[in-house]
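Excluded from the complex is one protein chain; the other protein chains are retained at their positions.
By letter and in written order, the chains are A and B; residue numbering begins at 1 in each of them.
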Amino acid sequence: MRRVQRAVALALAVGLAGCSGWQSALDPHGTDAARLAGLMWFVMATCAAVWVLVVLTLAPALWRRRAPRPDPLALDAPRERRMRAVIAGAVGATVVVISVFTLTSFVTTRGLGVTGSDEPTIRVRGRQWWWEVEYLDRDPARAFKTANEIHVPVGRPVRLRLEGDDVIHSFWVPSLAGKQDMIPGRTNELVIRAERPGLYRGQCAEFCGIQHAHMAFLVVAEDEVAYARWLEIQRSDAAPPSGPEQEAGRAAFLSRQCAACHTVRGTPAAGTTGPDLTHVGSRRTIGAGLLDTTRGAMAAWIADPQTLKPGNNMPLVPLDADALRDISAYLVGLE
Amino acid sequence: MTQDHDAGTRDHQVDRTMLEARLAKTWRTDPGLWGALATVDHKIIGRRYIVTAFVFLALGGVLAMLMRLQLAGPEARIIGPDRYNQIFTMHGTTMMFLFAVPVMEAVAVYLVPLMIGTRNIAFPRLNAFSYWMFLFGGLLLWVAFALDMGPDVGWFAYVPLSGPQFSAGKRADIWAQMITFTEVAALAVAVEIVVTVFKQRAPGMSLDRVPLFVWAMLVTSFLVIIAMPAVMVASTMLILDRLVGTHFFNPAEGGDVLLWQHLFWFFGHPEVYIIFLPAVGMVSTMVATFARRPVFGYLALVMAMVATGILAFGLWVHHMFVTGLPRLGESFFTASSMAIAVPAGIQIFCWIATLWSGTPRFATPLLWVVAFIVTFVIGGLTGVMVASVPFDTQVHDTYFVVAHFHYVLIGGAVFPLLGAVTYWFPKFTGRMMSERLGTWSFWLIVVGFNLTFFPMHILGFQGMPRRIYTYQPDLPWHGLNLFVSLCAVMLVAGFVLFAVNVVRSLRCGVPAGDNPWDAPTLEWATSSPPPPYNFAHIPVVGGSNPLWESPEKLPVASGLCLDRRELIVSSVVEAQPEARESSPQNSVWPFFAAIATSVMLIGSIFTPWAVVWGAVPVFVTLVGWFWPKGTPEDAA
């Protein structure tokens, strides 16, 4: 029995040690996630102890030696009384444990989402099946939209305004904070604060339709300088095409259906159905975390989005090989 | 009380052989198809119900294996996203609505009348109607799935995803209408059980002598009666939104998306206890038999079940902790969700105490009880974890939750159910199940289950959301997913072996006597399987464990007529006999009524006029059902 327990404990330790990575609740890199992880370890350890106690009581109850009892109705009155007392004690202990849990979780909740005074505010809208990210600013001219990649400054709280555009989605970056639903008709708030620079992956956590599995995003935590530089780049209009290939790509992009759904600031393309592509070349992934941003991936995505991500909202656009090559070159060049 | 009906032969006026022959004739089910459709015998209907529910379990299990096949490797393309979404929706819907709730009620339909010493369930025709509705609802769902019309919006069908704009076609309507079928069936059984338990107990079985399984089913039935209307209202509102253009859940027109979640979980959380409480009853019954002593803390267990039933309605919000509700309100629901650990703890402690002070006999049912305690405690403790708001924000809608509720539902309800099947199998069939095969399937299932579901806790912490049809190779999930998929094969092997054991024992199991386990409750006082009339004489009860208290010969009541179906109606608390009540004859009308209702409900998916025209045949069949026969119903 003990060997079994030791094996179980070992397996547990190994399994949980594997809980690191860029999308793990037990590998926190944000202030809230760290608080949550602390609470989770405390609660799990206590619960594990409770389980061991129960099993340790159950085992002798089953296998202890005892005298035969021919009459099933003959009960040992003093022992019944003793057992009643023990059970009363155990129930009392249960009450204590759950009271402690309730209090701890209440205190932890109050400590979450602490904000400063002038933190950046980002509106994130969940859409089927990508994330529209809008950096708000007091000066509306300085606000801008991007998609599927959120840059945050390290060590500063960032306020997220979470909205659902079509169906319910849930915003979750386990390494930084707990999740919060994005509900049509409502606005929820979440504050995240990354403690270390890095890439943190998030994923939609509420079933939202056929491509729920491919609805990921990245949070990029970087120092103030890099963050400010990134903001400036993102605020600017799209880079003009360099070279004849990109030139042709731009022309094709505008004349074909791309511009009906996508915006590229600085060009007539101003569609709002799909992600803003003004700086799509600077993002690490396309298709909401589906593929790395390379020219080949871009071409593959445009050529056949319904095979790469079946059921997504990007319609297949009939393009010949030249147009496909030019457009992908143009888009990847939009850094 | 009229003379001509009193003139019939009474049971004390004839000898035993004559008595049994006359009773068998009065209570018989005719052979052939017509007889099968018309029967109102609670044992036949209960048996059918149990078998059908287990068929749905097997179908749901096949779906689970398909999902595990798809998830075994990253970016697998074995099943496409559209089909996968249908599969997990069907799995959840089948297991919750077509297996778990019906099977518990089915066992009760079979056992409750036997355990309280009566001859049939109250409202036996409603009982037959209930089974047909359940069957047709299940067929509707599965035929739709076979035609690629299965619902694909998850078993809790959140709006707006299941609403008119984002779920084109009839898939979500089929889901919502299937709810109506199964809930009508469940409500019917719940009403029957409440009335049976309150009014038909054997003389002398006062409320403090009622077997714990019966208590559990009584509490469960009240939960069903209070909880199910919420989901019927919700699913009807959904259908109205989708078909006739109402806007209950449409924020653009003043509706509210979260209203659905409140209504659904006001049903959905008690649902868990609707499944779990019967299991508590089964475990309490088996523990007493196999520890060979009355269960420790009868009153505490009853109170714990009632408390669970009341608390069950105060914690639905813990399914909505991440929807952005006010913090203080959430903390209240944390407290109430944690509080349910107290009655659950009392139950566990009482069972351990019973085993401690008894003399355990390690037959297969007791093995299941032990596995239940060990596994269910894990599920209960992870339940305490997700009751904490901050903890839940990290694990909500992840594989941690998947692991949690499978521990609660399989560990907490299916394990006791398998034990119960083994335990009552001799009563159902007259034969024992094989201990050797039983032990093998026990170990395969218990070990396979834990190996399959425990790693899912870890997957949840690693950030794997539930309901994804695949995951990308750069995520650290594929190792554990492959392991889980392989271990699931072991779990399935265990279930297959269990089924083999059932089929083999049915044919060539050791014949069982009336009371093979030397159990104390009344169902063991009659033959195995019981005759159509259950008891030749209605027993009279003088204690909580009648067969242990009077092992030689049970005292009986007499004076019932033999020529019509009669049973004793007794008072609610003390079970003092009050009247001789006639129990309805066989009738095929409930079957026709179920068909008419099904046509109306299915038609309403396609046109609202089906409700108008479909109501006519329903009315006609109900007239047939209730056509007065001109005989008095009871005699004092």
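Keep this in mind: contacts are C-beta pairs under 8 Å (C-beta built on N, C-alpha and C of every residue); 3 or more make two chains touch, one makes a residue touch a chain.
We adopt the following convention: contacts and distances are computed from a predicted model.
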Which name from "Cytochrome C oxidase subunit III", "Urease accessory protein UreF", "LAO/AO transport system kinase" or "YeeE/YedE family protein" does UniProt give the chain that's left off?
"Cytochrome C oxidase subunit III"
Filtering B:24, B:78 or B:252 for touch with the omitted chain leaves B:252
From the list B:242, B:293 or B:537, pick the residue that touches the absent chain.
B:242
Residue among B:75, B:148 or B:574 touching the omitted chain:
B:148
Option touching the unshown chain, where A:38, A:198 or A:311 are the choices:
A:311
Note that chain A touches the chain not displayed via residues 184, 210, 256-257, 260-261, 273, 304, 306-307, 310-311, 313, 315-318
Under the stated touch rule, tell me which residues of chain B contact the chain that is not displayed.
32-33, 36, 82, 139, 143-144, 146-149, 160, 163-171, 242-243, 245, 250-253, 606-607
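One rule holds for everything that comes next: only the chains that are shown with their structure count from here on.
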Could you please state the distance in Å, as a whole number, between where the Cα atoms of chain A are centred and where those of chain B are centred?
37
Any idea which chain B residues touch chain A in the complex?
80-82, 85, 152-154, 158, 160-161, 165-166, 251-252, 256-258, 292-294, 296-297, 300, 322-324, 327, 330-331, 334-335, 338-339, 341-342, 345-346, 348-350, 352-353, 355-360, 370, 373-374, 377-378, 381-382, 384-385, 387-398, 455, 458, 460-463, 465-472, 475-476, 480, 518, 520, 545, 548-549
In the complex with chain B, residue positions of chain A that touch it
15-16, 18-19, 21, 23-26, 33, 35-36, 39-40, 43-44, 47, 50-51, 54-55, 57-58, 60-62, 64, 66, 68-69, 72-73, 75-76, 79-80, 83-84, 86-87, 90-91, 94-95, 97-99, 101-102, 104-106, 108-110, 112, 128, 166-168, 170, 172, 174, 177-181, 183-186, 188-189, 201, 203-213, 216, 289-290, 310-311
